[in-house]
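Only one protein chain is missing from this complex, and each of the others stays in its spot.
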Amino acid sequence: MPISAAEPLLDIHGLEAGYGKIAVLHDVDMTIGAGEVVTLLGPNGAGKTTLLRAISGLVSWNAGGVTFAGQNLAGIGPRETARRGLAHVIEGHRIFTNQTVTDNLLLAGYDVPRAERDARVDEALSYFPEIAAKRDDRGSTLSGGQQQMLAVAQGLVRQPKLLMLDEPSAGLSPVLVDRVLAVVTKLQKTGTAVLLVEQLIEKALAVADRVYALAQGKIVLQASTDEADLPRRLEHAYFDSEAA
Amino acid sequence: MAISSESAAGAMQEKPLAGIGSWVFAGPLILIFCLALPVPFVTNDYWVLIATRAAIYWVLVGALNLVIGFAGQLAIGYVALLTLGAYTTSVLVAGNVSPPVPVFAALAIAGVAGAIFGVIVGLPALRLRTFYFAISTLGFATIITQIALAWQSVTGGGIGLPGPEMPAPFHTHAGFYFFCLAAAGLITWMTANIAHSRFGRGLIAVRDADVAAEATGIRKARLLMMIFVFTGASAAIAGGLFAALQTYITPDAFTFDLSVLFFISILIGGRGSILGPMLGTVILTLLPEFAAPLAAWSTFLYAVLLLVIVLVAPGGIAALLDFGNRRALQTNRTIVPKAALVGHLLTMDKAKSGIALRGVVLSFLGVRAIDGVDLDVEAGKIHGLIGPNGSGKTTILNVISGFYGPEAGSIALGGEALKPGDSESRASQGIARTFQTPRIVGEASVLQNVMIGGTIRGQSTFVESLLCLPRHRGDERTLRSEAMTALSAVGLESLADIRADRLQHSELRFMEIARAFMARPAFILLDEPAAGLSADETLRLGQFVKAISRQGTGVLLVEHHADLIFDICDYVTVLNLGRVLAQGTPAEIRVHKEVISAYLGG
Partner (left out) sequence: MLASIIASGLAVGAVYALIGVTYNTMFSASRVMSFTAGQLGMLGGVFGSLFVLRLGLPLVVGLVLMLVCCAIVGLVTEFVAVRPVLKSLDQHLYVLSTLALGLMIQQVVAVEWSTEPQAFPRVFGIGGGGILDEKFWLPMLTCAVTICALELLYRRTLTGMAFLAIAEDNFAARALGLPERNLRMASYALAGMIGGLAGFSGGQLLLAFVANGPLLNFYGFVPVALGGLGNNRGAIVGGFALGLFQQAANFLVGGIFSSVAVFMLFIVVLLAAPRGLFGVHLARRV
């Protein structure tokens, strides 16, 4: 899908962020258009998770700016960004194990008007029939893959404009990874933009429109996924980032 | 813009600041005692009694300062020991259970009883978390009071008994005052000696960076027990003096409010300081006198003061008086390590052959973090350890450091097995390390932080430090000059007296390396030392690490910076999912297919 000439949905420029004294992200620029699937790749410690956290407001920035749907996200915390249509599914499929699947989804819809909540829960479950069958089961009884699906479903309850997924494939079997990524494609068709952080390069490139690579806190590669020779360029970017 | 560097020879001489520093420290303390001396001559008896009370409180609080301010153990119920000392002394002098004992002997016996009871009260600190320990001390305070009430035949129960009478010339108000003042002076001197010894630094290390303290060889249990003995004895002797002051004691002289006063004096004074808590004690003792109509509210005011300090100025009076650390620091500081100095630091006998791991297995919550790993770190070589997140790199370091014992497999150093799980011995066996996130004592100076690394090489005993005997002084001189050399080697000598928490992240990383040197290790484990460093700093770090290995020290380097690894390592091990994926020279690893796909996610 071509990037529209109009304002992008998410616009990051010159972002500097970190934890306390430790600066992780340096001068990061990124744009995501409405309905685009963008994948963010990079070696460990590069700062991918930190970037997602900075966008959703879990981590504060030192410099730069982030605009979402035309509004500035400066100083805004995760509750407000979620309200504005930016859903962040954090890494590690951290769902609430002591509560049922339905309750987990209801919690995701905490700020959704009460009348609509049940409908939204049903809608989110419709993407994942495997866990829809386990609506009343506690989170602790779900397998790792099912918990990951539940975490993604939580992100969908808000009907976000942009869904950010942090390594949804971690610890999942290949079959389940394909299931989750198939949902990403389905979402794209409904007009939801997706920012996918991944370790599995081939699968991520297959499902995305554009790719960014992050190494040591800086963007070292930016391309469309139909460009040639991407795997080699990525390897270069990962291992020889000083030269880049 | 680099800070101008000193010549290698210049780095070896002792900084003159050390001498001035001790006068800056001792000056205000001496001043307070000088001001206290003329009190009986310029005021009336009432104020002499108040001043005596303040001095007696300080005998307890000064020692308790080591427990609360330095060791960070929140012993809230310490009035228990005051009570114990008061009753023991009074009962012995009165002759209720034995023939009457002379006052000074009774005080000494009370001191011994206090030492024993101090250990009992303190023991839970080794096992319990902060809040639990605080509550347990409250329980002790209640129990002692209950026993005093119940054991009527000995303590007189609710009626109480007379306190000891001091012999001439201490039986007058002025005479007793000077005696207590001398005791207060002695406690000040002794605790100041401990503060400036490896024991005092060891305490603050245990308080603020306990994992790093273990890795530098500080034995927490032994250290805390010594402190509890000393503090228990002092508190009990203070109790005996208190009984003499009161002339008659009953159980309700020992209220919870007193415990609160002791505790809060230390905290508003500031942790890690001697002067602060002393001022705190004087202020809190005198406060009710000046605010007489508010006497009923005195504990309320203490509590308000405590809350204000915690919220607004957690460093207390000491931080407010710390003018040295108000000076602005240059903003564009760069770190310029001097690899040439490394030779002065690492001249230990390098007979040890290497660290060897064989078949090490370790799981957390049923998941195998390390799944049968063989690893060799040779002396004089740099061995890189890389791998994706969750591959087990830091866990391997933690097993070598002794924080975890493996379920299977062995670790050996120089052919001899290393005891699994024994983290406190690693430093003396020649293994030092740095941490993924710097573990330092923010409130202490950079120099003190580095000196903590040399704790195991000190020779003086606790008592020798307490009394400032020659071996203690020699220790301090040596440790100080070695620490300055280490700081010069990493390029941080100009920041030696600055509070560590004012340093930039990258400077803290180099400071940790300087600290690691102090133990004269045969092997250094570096956990992601380049994280958060700029490209320039990473280059200099690389050169520095190479210099370390050229001295014969073995280095195990865990890193994400692929270029640093390929640049300086002699040998690389790649981990994935807890197993060794590949081992070889950097050139071999760089083109190894499986390694590339593990990183890129095949």
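For reference, chains read A and B in written order, and residue numbers begin at 1 within each chain.
Just so it is clear, a contact is a pair of C-beta atoms (placed from the backbone, for glycine too) under 8 Å apart; a residue touches a chain by one contact, two chains touch by 3 or more.
It should be emphasised that the depicted structure is a prediction, and the values quoted were computed from it without experimental measurement.
Colleague: So one chain is hidden, and I want to know which residue out of A:A46, A:A108 or A:I219 touches that hidden chain in the complete assembly.
Modeller: In the full complex, the listed residue that touches the missing chain is A:A108.
Colleague: May I ask which residue of A:S56, A:Q148 or A:S169 touches the chain that does not appear here?
Modeller: Of the listed residues, the one touching the omitted chain is A:S56.
Colleague: Among B:L49, B:L149, B:A412 or B:L577, which residue is in contact with the omitted chain in the full complex?
Modeller: B:L149
Colleague: Decide which residue listed in B:G27, B:G139 or B:G324 touches the omitted chain of the complex.
Modeller: B:G139
Colleague: List the residues of chain B that touch the chain left out of this view.
Modeller: 72, 74, 76, 123-124, 127-132, 134-136, 138-140, 142-143, 146-147, 149-150, 210-211, 256, 260, 267, 296-297, 299-300, 302-304, 306-307, 310-311, 314, 364, 398, 403-404
Colleague: Tell me, which residues in chain A touch the chain that this view leaves out?
Modeller: Contacting residues on chain A, toward the hidden partner: 56, 58, 77-79, 81-83, 88, 90, 94-99, 103, 106-108, 110-111, 154, 158.
Keep this in mind: only the chains that are shown with their structure count from here on.
Colleague: Under the touch definition given earlier, write down the residues of chain B that touch chain A in their complex.
Modeller: So the residues of chain B in touch with chain A come to 388-389, 437, 504-505, 508, 528, 531-532, 535, 560-563, 566, 590, 596, 599-602.
Colleague: Provide the residue numbers of chain A that touch chain B in the complex, in ascending order.
Modeller: Against chain B, the touching part of chain A is residues 18, 20-24, 43-45, 198-202, 216, 231, 234-235, 238-242.
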